[in-house]
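Just one protein chain is left out here, and the rest sit where they should.
Chain IDs A and B follow the sequence of writing; residue 1 opens each chain.
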Amino acid sequence: MSGAFFDEMYAAGGQCRPHYREFARWLADTPLELLAQRRREADLLFHRAGITFTLYGDEQGTERLIPFDIIPRSIKASEWQVIERGCIQRVQALNMFLADIYHEQRILKAGIIPAEQVLANEGYQVAMRGLGLHRGLYAHIAGVDLVRDGDGSYYVLEDNLRTPSGVSYMLEDRKMMMRLFPELFAAQRIAPIDHYPNLLLDTLRSASPLDNPTVVVLTPGRFNSAYFEHAFLAREMGVELVEGADLFVRDDRVFMRTTCGPQPVDVIYRRLDDAFLDPLTFNPESMLGVPGLIAAYRLGNVVLANAVGTGVADDKSIYPYVGEMIRFYLDEAPILKNVPTWQCRKPAELSHVLANLEHLVVKETQGSGGYGMLVGPASTAAQIEAFRLRLKARPQDYIAQPTLCLSTCPTFVESGIAPRHIDLRPFVLSGSQTRLVPGGLTRVALREGSLVVNSSQGGGTKDTWVVED
Amino acid sequence: MKLSIRHDTTYSYANEVCTSIQFLRLTPQDSERQRVIDWQVDMPRKVRSQLDPYGNVLHVLTLDEPHGEIVLCAHGQVEIDPTREVEPDLQSPLPFLRSSPLTAADEALLAFAAQHCGERRDRAALIELMNALAEHMPYSPGATEVGTTAAESFARQAGVCQDHTHAFLACVRSLGIPARYVSGYLCTEDATHLASHAWAEAWLGEGWYSFDITNRLARPERHLKLAVGLDYLDACPVRGMRRGGGMEHMLAKVQVELMVQVQ
């Protein structure tokens, strides 16, 4: 992997890339004060609309804005088509992998992935063994995290097959851009994305064998960090937003408590982790779930999207095998690259990692949200040594990857316009067909030089454009 | 050995319960070791049985009319073959390598397992471990509760069959051996006294072997298996939740008769 950063807007010589030309012209004509004013306007609008998130560990439960950057991330359509095909291919293979490991286990028998790594994985749910799902789909909604290395090629950083979030920001960012700068959308053809809620509802309906299933969104509640998104999606789809206490099980069927009495529920878009879904099957302490839900689910009386037990496929210890899965199930070459990964549970790879900590990114196999990871080049010697101890104590819990030179995109910051690192999370919907809306969520690390784009770690978002070449 | 069993359970509540849901794992299944001649579970409402994630027979009983008590009765006749020691399995045992909050091994349990088994991973080593655990944690009813973890009861050096089994599972899994929790009935020496009981099974190469830590038995002669799982929560005979009801009082009675064999 090369050392220089790839900039989305400007080529190495400093000239603007063709798909950014229209925007660059507009930017040159727009005074900085106007941009600053529009940005303040955006903040105000976001705040008033309550487009906020809550930080974990913040006792006050303070609601914060995710910083919105007014300079869009732009992808040319021909490039997007490759990303789109790559994401579809990947998610199809991952769904086939999930169906396989909960049934015949062909990939394990073929010796492609060590059985113990899958079957003894915390994300592997015994409750799913032998259970037939409509269309054989497990991850109905997936988020594929992509970054670009120095040479501009895309890499998949991780797959999110449990309850990927962020799509509400993708949609709100677009609405905001169209409101603040309508002239930009008149000047060029930018692929629309606002039909996402329709596609999502269609996907959820098609997850059920019924003709006209009742769909609900299940949220952990308003103190959850992504509550805004849960409420947003329910509202946009026109379905009920329920909490665990609104649902109950009677004779192996799921009902919601309504003002007109109990109403049967057929599809639950759950934004609640497996462990909290049913206190009688998983974590008995969970107050957020529905007692008896999994028993009803196993009898096929309700659909959960995503299915239970998808976590085993987006576990970072399984990630290195996704390329093999694509070859095994689809007999195709992977379109998107994987980042080379060292598995610390293997002694030889662990010693390589320990010897090169200052150059590597080390992640927990079960971690997410940018917690519990080490970015070697950005850490102090003391931080690296502290991490070394954790790594040595439980090597099986970690993987390591080279530090990627995440691409940059011009971003409006305090000092003016400056490059900041970004990633991309397209959302892949799997139902009667596998599809995406063009683009996805672009996250940007607002601190200079930072490579961590998570909102919990000071990241912001940008509108993402797919522009006709 | 033919047994006739009757297991009555009554839950009574201080106030009326608005709604309740109970998971009942009170139905034994046929296996190499046990044959169910006839079995029935009586409950307030008719409920269809299903198989739970671990393949146990499960009845999910939901009541939404106000009720002051729940009366359950499991009864039937079963034949046990005490000569069988090992039970094969069509499913992979690997998921039973995982630990759970109740069976997580702390430093003390890890050290205990290493001390008694070293590099050995055979049945003899596990029998030694079983005996050492029984020694370390004398049977002491009332010293622990339902939610006590393996590490806690091990540190208290006390426990009942559930705690013994959890501690054993924590140790055995730390050795890289799949192991699971078993709940069932135990028929004691005179074969007239039967009680709810728990023991462990470990996977040694070709099948599941039993380890009744409390009784230091590696041969399940008088054990009738009801359900298996990662720990007590997965396999316990009755588990439920309710809205309302206040204080709960549970009364259980198990009766067994050894049936006369005509050879």
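One rule holds in what follows: a contact is a pair of C-beta atoms (placed from the backbone, for glycine too) under 8 Å apart; a residue touches a chain by one contact, two chains touch by 3 or more.
Definition applied: contacts and distances are computed from a predicted model.
Taking the options "ATP-binding cassette domain-containing protein", "Alpha-E superfamily protein", "GMC family oxidoreductase" or "Quinol oxidase subunit 1" in turn, only "Alpha-E superfamily protein" matches the UniProt protein name of the chain that is not displayed. Contact with the omitted chain, checked across A:R85, A:R179 or A:R257, is made by A:R257.
Only one residue in the set A:I112, A:A245 or A:A355 touches the chain that does not appear here, and it is A:A245. For subunit A, the list of residues touching the undisplayed chain reads 48-50, 222, 231-232, 234-235, 240-243, 245-246, 248, 256-262.
By definition in this document, only the chains that are shown with their structure count from here on.
In whole angstrom, the spacing between the mean C-alpha positions of subunit A and subunit B is 40. Within the complex, the subunit A residues that touch subunit B are 105, 115-116, 119-122, 124-129, 248-252, 279-281, 283-284, 291-292, 294-295, 298-299. Contacts from subunit B toward subunit A in the complex involve residues 19, 21, 23, 47-48, 50, 52-54, 58, 60, 62, 64, 91-92, 94-95, 97-98, 101, 233, 239-241.
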